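Removed: one protein chain of the complex. Kept in place: all other protein chains.
Think of it as A and B in the order they're written, each chain with its own count starting at 1.
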Amino acid sequence: MTFEGVPGLVETREEHGETTLVVDPARLREACLHLRDREGFNYLSDITSTDYLGWGKRGVAGYYGTEQGRDLNYPAGLGVSVASQGYGRLPRPKPKRFSVNYHLLGLRDGAPRVRVQVWIDDGETLESVIPVWPTADWHEREAWDMMGIRFEGHPNLRRILMEDDWEGHPLRKDYPIGGEPVRFSEEQ
Amino acid sequence: MAIVQRRRIYEGSRIPSPIPTVLTTPSELEGSADIMRINFGPNHPSMHGVLRLIIDLEGERVVGTEAVIGYLHTGFEKTMEHKSWWKAITYPERIDYVGFQNDELVFVLAIEKLLGLEVPPKATWMRMLLCELNRIHSHLVFLGTAALELGAISMFWYCFRERDQVLDLFELVTGARMHTRYFQAGGLAEDIPSGFFAEAREFCDWMPKAVDDYEALIGRQEIWLERTQGIGLLSAEDAIALGQSGPVLRASGVDWDLRRAQPYLAYDEVEFGVPVYPNGDVYDRYRVRVDEMRESVRIVEQCLDRLEGMQGEPWITDDRKVVLPPRHELHTSMESLIHHFKIVTEGYRVPEGEVYVAIESPRGEKGCYVVSDGGPRPWRVKFRAPSFVALEATATCMHDALVADLIAIVGSLDSVMGDTDR
Partner (left out) sequence: MAVNGEKPKRLRDYNIHSERVLMRNKEPGVFERELGPEDLQDKLMLTTVEKAVAWSQGNSIWPATFGLACCAIEMMSIVSSRYDIARFGAEVFRSSPRQADLLIVSGRVAHKMAGPLRQIYDQMLEPKWVIAMGACASSGGMFNNYTVLQGVDKVVAVDIHVPGCPPRPEALVEGIIRLQEKIKAGVPPAYEIRGVAS
């Protein structure tokens, strides 16, 4: 299945048997309409937003790789290290802070699935895809509530899981986990 | 394979606009004295949990409805980002607490897909068996509580009698009735205990008779038929547009089951039927679930046949980077000791990548989107909750409904609030 006709297509990736189409955010609705009408993806499974703040900052395990450079047991560059089962490298950098993934499914033989991915920064807005798949309503409200991603053209963009007057967007990486510090009975 | 049986349940689309999930009171009625706004609050006697519906009533007729959720939001996704992969497996079970094995399964399958692990066949078949038992459990809870709400109170006791038998089987295998935490990344946590096959066979012999009992109790009962037939109509096109899946979609005439369309585990090696009914009402959704119980028993019997021939085989993969080595090896092998140490303290590392795995849970398509940065903890976990999407259809199903029908419709969508709010 080729996806060359999708408007706004920036990149196609195939990993773990899944196809990811990275699309320009400005042409998102066109791309979705194309996928629904021409390619037959009439079912929207899920809209997921991910925050990549701090991606790769943790460094790799052990002493053989840092952001600044390599250590003596580590081959040059971000290649694979023989001593670390292939995990001794920094993850690939991401273009922007937020990615919004639309998981699409075609209800026909073979159950073709595709993921449409757009990258945006904090404060940028996306077009709502409710005219394409009405089920996107609550998914986009959740993305707004949890991640703070605004959707233009959404008729009812309010908080859905948190209280209406909650401040902050909980699933962002700079939002603390909250909760109480756990005290143990032996402590003073 | 025909996917959609075209049948005109109603003309056109009844998805409300502009907001697809809110039925707005017609403008001629708005502001009139006949409209009463009722809060069907988060705590109410019907057993769905904490769902709040704000309803506009004109007499007994529902003219406006809006669903408010979030009363059970537990922050699973954020909490799982702070736990290692191994510890994070305890969390998904509590999301859909009625179909708990399926949530564990989807997360474990996602981890295995990222790791590229191969799971031994014994684990695959046992997982399938437990998930089908869980499907029976979930449909029993649905049937018991849905019937209870509509007034058929004795169904509750019959269904929960069988439910206790299913939970006894879970306890026999895993040690816990609910939230069993039996699946590991790589297979099962422990071997199948010895008395299990006999008990499971007894259950499989008993269960079809129990389903016959249920059908005899309410299946042709006049009050049940009047209260469920023709209520809560949802056409095939609307169901697909609203993202419905599972029994709700199959009751609207769409022949779609992920176990057959996109077989995971070993579903392509078992024979089972997928019930599809054309009318799209509450009665058909009830019929789909009752028939699915029978089909699940068939699958369980086939799994038992295969598993009885697999005694003595490994139940978890050998990959020591992910799976703990057996304890007796720790006394003799240095590498095993190091692996044990690394896995227990830091946790295993999952390579970088993102993956989306979907399975057919009793409520519909349950998906798990996992992003890993190569570290010992997940970067992002998102669960595609079928109950969340099912509640989006309340407004569409609620056209020309009375208050009594409202209860039946919300019950037939079978949404679990833990799954909705996560």
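In this text, a contact is a pair of C-beta atoms (placed from the backbone, for glycine too) under 8 Å apart; a residue touches a chain by one contact, two chains touch by 3 or more.
Everything numeric here is computed off the predicted structure, so don't read it as measured data.
Counting contacts over the entire complex, the absent chain touches A, B. When the full complex is taken into account, the listed residue touching the unshown chain is B:74, out of B:24, B:74 or B:333. For the options B:238, B:405 or B:421, the residue in contact with the chain missing from this view is B:421. For the chain missing from the display, the contacting residue among B:34, B:60, B:118 or B:164 is B:164, taking the whole complex into account. From the options A:17, A:93, A:110 or A:176, the residue with contact to the chain not on display is A:176.
Against the chain not shown here, subunit B presents residues 41-45, 47, 49-50, 70-75, 78-79, 90-91, 94, 97-98, 100, 141, 144-145, 156-157, 160-161, 163-164, 167, 177-179, 417-418, 421. Residues of subunit A in touch with the missing chain: 162-163, 170, 175-180, 182.
Here, only the chains that are shown with their structure count from here on.
Measuring from the averaged C-alpha position of subunit A to that of subunit B gives a distance of 24 Å. Put simply, subunit B touches subunit A in their complex at residues 1, 3-4, 15, 18-22, 69-70, 73, 75, 77-79, 82, 113-114, 240-243, 254, 256, 258, 261-262, 321, 346, 349, 351-356, 358, 365, 367, 369, 371, 373-375, 379-380, 382, 384, 388-389, 391-392, 421-422. Contact residues on subunit A toward subunit B in their complex (touch as defined above): 15-16, 18, 20, 42-46, 48, 50-51, 55-56, 58, 60-61, 85-87, 89, 91-92, 101, 103, 105, 107-111, 113, 115, 130, 133-135, 137-138, 142, 146, 155-156, 159-163, 170-171, 175, 177-178.
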